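These notes concern the structure reproduced below.
A single protein chain has been omitted from the complex, and every remaining protein chain is retained in its original position.
For subunit A:
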C-alpha cells in the first residue's frame, strides 16, 4: 500500500485512538487508587458498554452511511448476539442459581424438566462465539433476501425493518419462548471459567470491546477501499445507475446487510457480560432509532463519526438522566431535532460546515467590494 499523506493521517489517528482506548484498562490495572487519574472497575465496564454501543453505531453506519439503507432493526441483531452470549452465560451458572438446578432459574420456575434441545450446544464457548455471528447473520440474510428481492428500499425498508423488530420483540417477551420472557437473562457468574465480577475480567472484556472496535474500523476502511465498497457507495448515490451498469444490487446489499448484522451481533455479545443481563427491551424499536441518532449526531458516512456520536450521546444521556430526570427526554428529543435541522453532517461535519460558511462570507465580501 502506498502511504499517501491522507493515508498517513488516517493511520496516525487510528494509532492515537488505539492508544487512548488502551489507557483506560492500564489506568485501572496500574493507576493510582484515587485522584484524577484513578479508574474504577465500574468505570471500565461503563466505558466497555459505550464501546459496544460505538461498534453498534459503526455497523449501522456501514448500512446507512455507506449503502443508503436506513435499517431500524440494528438493535435486534445486537440483542440476538446478546441473547446467544446470554445463553452460554446462563448455562455457566450451573447449580449456583436460586433453585440449585443445572437448568437456568426461569426454566425451573416454568416447570421445565430438562434443557430444551436448542440450548444444548451453548455449553460450548466456541459454539456460542459462532452463534453470536451466524444467528443475527441468518436473520439478516432471510429478511434481507425477501426485502431486497422485491425491491423494497428507502423509507419502506426502514418501516419494514421496524416491524420486524417489533414482531421479534413481542416473541421474546413471551414466557414460553424459552428465553426468559420479559425478565430475560441475568445474574451471571462465570465467563470462560473466570468470575464475571473480577476486576481482571472486566478489563479483559473492555479490551475485547476495544479490539472489536478497531477491527470493525479496519473492516470498514478495507471495505471502502475495495471494489465491493465502491459499488456499495455507488448504490447509495444512485442505485438505478448501478443497476444499469450491470451490477446486481440485490446481492451487494445483501452481503453488506449480513456483515453489518454480524458486527452488531458481536457487539451485543460483548455488551451482555459487561452489563450483566439482557431482556427484550434491548431490542425495542425505540432502541434501534437511538442507534440511528448516534450515527446522525456523530456524522453519517464518516469513519469515526458514529463512534464519537455513540459515546457523546450516551455520556450526555447518563448526565441528563441524573441531573434532570424529568426533563432528559425533552432535552434529548430537542437535541435530535436540532441535529437534523442544523447539523446535517453531524459533529464531524461541523468543521467543514463552518469552513464553507466562512468561505461563502468571504466570497460575498469580495463581490461586494
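Brief remarks follow.
Basically, a residue touches a chain if its C-beta (ideal position, glycine included) is under 8 Å from a C-beta of that chain, and two chains touch if they have at least 3 such contacts; residues count from 1.
Following the convention adopted for this analysis, contacts and distances are computed from a predicted model.
The UniProt record for the undisplayed chain lists the protein name "Urea ABC transporter permease subunit UrtB", from the options "Urea ABC transporter permease subunit UrtB", "Ferredoxin", "RNA polymerase sigma-70 factor (ECF subfamily)" or "Oxidoreductase". Touching the missing chain, out of A:19, A:130, A:154 or A:222, is residue A:154. Although one chain is not drawn, the whole complex shows that of A:240, A:322 or A:366 it is A:240 that touches it. Of the candidate positions A:29, A:192, A:330 or A:358, contact with the hidden chain is made by A:330. Contacts to the hidden chain, counted on subunit A, fall at residues 70, 143, 146-147, 149-152, 154-156, 158-160, 162-164, 166-168, 170-171, 173-174, 240, 285, 289, 292-293, 296, 326-327, 329-330, 332-337, 339-341, 344.
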